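All protein chains but one are shown in place.
Order of writing sets the chain letters: A, B and C. Residues in each chain are counted from 1.
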Amino acid sequence: MAWTRDQLAQRAAKELRDGFYVNLGIGIPTLVANYIPPGMEVTLQSENGMLGMGPFPYEDEVDPDLINAGKQTITELPKSSYFSSADSFAMIRGGHIDLSILGAMEVSQNGDLANWMVPGRMVKGMGGAMDLVAGVKRVVVVMEHTAKDGAPKLLRKCALPLTGVRVVDLVITDLGVFEIDKKGEGPMQLIEIADGVALDEIRAKTEAAFEPRMQQAA
Amino acid sequence: MAWTRDQLAQRAAKELRDGFYVNLGIGIPTLVANYIPPGMEVTLQSENGMLGMGPFPYEDEVDPDLINAGKQTITELPKSSYFSSADSFAMIRGGHIDLSILGAMEVSQNGDLANWMVPGRMVKGMGGAMDLVAGVKRVVVVMEHTAKDGAPKLLRKCALPLTGVRVVDLVITDLGVFEIDKKGEGPMQLIEIADGVALDEIRAKTEAAFEPRMQQAA
Amino acid sequence: MADKVFPDAKSALAGLTFDNMTVMSGGFGLCGIPENLIAALRESGVRGITVISNNAGVDGFGLGQLLETRQIAKMISSYVGENKEFERQYLSGELQLEFNPQGTLAERIRAGGAGIAGFYTKTGVGTLVAEGKEIKRFNGEDYVLETGLTADLSIVKAWKGDREGNLVYRKTARNFNPMMATAGKVCVAEVETLVPVGALDPDCIHTPGVFVDRIIEATFEKRIEQRTTRKREAA
Partner (left out) sequence: MADKVFPDAKSALAGLTFDNMTVMSGGFGLCGIPENLIAALRESGVRGITVISNNAGVDGFGLGQLLETRQIAKMISSYVGENKEFERQYLSGELQLEFNPQGTLAERIRAGGAGIAGFYTKTGVGTLVAEGKEIKRFNGEDYVLETGLTADLSIVKAWKGDREGNLVYRKTARNFNPMMATAGKVCVAEVETLVPVGALDPDCIHTPGVFVDRIIEATFEKRIEQRTTRKREAA
């Protein structure tokens, strides 16, 4: 059976490592914070100028001066620090953030990412996505395997305007997990399949070239 | 009679305006701080990362963490702020400092400045001088009119390696004051002569082209 | 020294506004925006403004107020469209829009204030953002040339300030304000509390007074876009 949103977040959380500094995108990526393994220390960066993001506030703690990049009210932790947007993106662009987890509309087999613009529709802007994928050490995409109309989102070549070229390292969809060699020219490696999903289903729903290279069940 | 060091500093202080942010070089320029007219507020910037430099400390106030760009111990004022070297030179390069007063080895008639290097001698480095002359809104040079061997320092063209090209607005020497049109090709304008100095003496000691354009005595 | 402190937003903008000017406005979403100066800009009636701001406010608040009155000709932003009036004007061609990646926008503003004419970044290489811009290779990787941004006026919001113009921001309300304070030909700041000179810790001043030309003390609505909370577990 295909993974649920929470299972996707749970799977993405396996990419976390102790001591990591991590930036989480809006949507499913935000849920990853709920699955940080106990005892593991992960520090969340918010690109609007904060390191050490805490959980949502209690009703009486809400502070309009304290929001995340999704404009949601949040809280601080003892380790938190604040800085300007220029300093925040210096941190991101300079390669100081270990991991970025974000959503996508399309990913190509060499790691190109499209997640900000559909021509002909109202465009809201790329926000910090282009900076994140260009600067963060490792980029993990979490998304539904296909679009709402069933069209594949893992493609040989993205059709939509790009967010970044050769930037994605790993794609986690509701059907499985794909590794990308973003420097190379080879196919993606399918390294995990969601329980009960058939390889043929993935083949049918994927345009990108990929090779199954399943790891042993943990 | 040629101006003394203190008279030079006093003359340079006439270039200050109320509300100015000013960077003073080492040597005679430092003395300018002693001649800020009463009631005028001038804020001194120190390029090692301070705005609002105070006077030298009393013996019991000396703080090794509080020095100026000449590495001298100084004090802070109520209005002072500290910042990094990158932020300090962003302030300088970005044109936020109104006036820089510094010394020179040579100045050319179009405003070229040489004040950091004598080939064949041990070179200590340009420090912040190139940044200051490139970035500060108005650059005033204070110097002896001639070198120790009597050679002119106001030249048609500098012989020494340059600190900046077309950067000097005004030169104050012990013999007089020269305005430079650093965008133009014309001669310097001699706008003041030290009391008792003859125009012929200045002519004899100046290689640069200049025209006397004396202002009325104040 | 000419006093930097003005009694209110209107007087603080007097003589600084003109048609077709470029204005930088601090804030991220509605967090840390110069509410009072935006409102005064609306009252000034100035038209054809190019606004540099990460976002465009919401209908009726923040920069949304200047959209309603059609005073904005162009926005340079990274993310917009929390705002129906914005969408309408953009789709009808009344409003020009230039998108910059958020980090590139922040860095362009810093560069503008710091006398850096241009810089090379990896952000946006191979995308629409890099079209028509110079690409240069450093250490085997491609970078795109982006230029510094300045403005005729920057309006910023801080938490505390003093009459020297020293500013301190609070939490994530800092965001774009410090760079914008450096990149306007003139910078006007609004603060929640005007403190005596000497009350701010000199090691913790985010914007040194040299950057700020005028300052006002004001009250703030501080509207929240996404009030997200959690429940206290029962004791």
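Here is the rule we use: a contact is a pair of C-beta atoms (placed from the backbone, for glycine too) under 8 Å apart; a residue touches a chain by one contact, two chains touch by 3 or more.
This structure is a prediction, so every number in the text was calculated from the model and none was measured.
> What chains on display are touched by the one that is not shown?
Over the full assembly, the chain not pictured touches A, B, C.
> For a quick check of understanding: of C:L97, C:I116, C:V186 or C:I224, which residue touches the chain that isn't displayed?
Counting the whole complex, the residue in contact with the absent chain is C:I116.
> Which of B:M1, B:M40 or B:V62 touches the chain that is not shown?
Considering all chains, including the one not shown, the answer is B:V62.
> Using the touch rule from the top, list residues of chain C that touch the missing partner.
Residues touching the hidden chain, for chain C, are 107, 111, 114-122, 136, 138-139, 141, 143, 147, 168-171, 174, 201-204.
> What residues on chain B make contact with the chain left out of this view?
46-50, 55-59, 61-74, 76, 82-86, 88-90, 92-93, 112, 117, 122-131, 134-135, 161-165
> Provide the residue numbers of chain A that touch the chain removed from this figure.
18-19, 21, 40-41, 43, 45, 51-52, 76, 78-83, 89-97, 134-135
The rule is short, and it goes like this: only the chains that are shown with their structure count from here on.
> Whose C-alpha centre lies nearest the centre of all protein C-alpha atoms?
The most central chain here turns out to be C.
> Based only on mean CA positions, could you tell me how far chain A sits from chain C in angstrom?
Measuring from centre to centre gives 28 Å for this pair.
> How many angstrom between the C-alpha centroids of chain C and chain B?
Averaging C-alpha atoms per chain gives centres 36 Å apart.
> Could you work out how far the Cα centre of chain A sits from that of chain B, in whole Å?
Each chain's C-alpha centroid was found; their separation is 55 Å.
> So which stretches of chain C touch two or more other chains?
Counting only residues that touch two or more other chains, chain C contributes 110.
> Among all residues of chain B, which ones touch two or more of the remaining chains?
none
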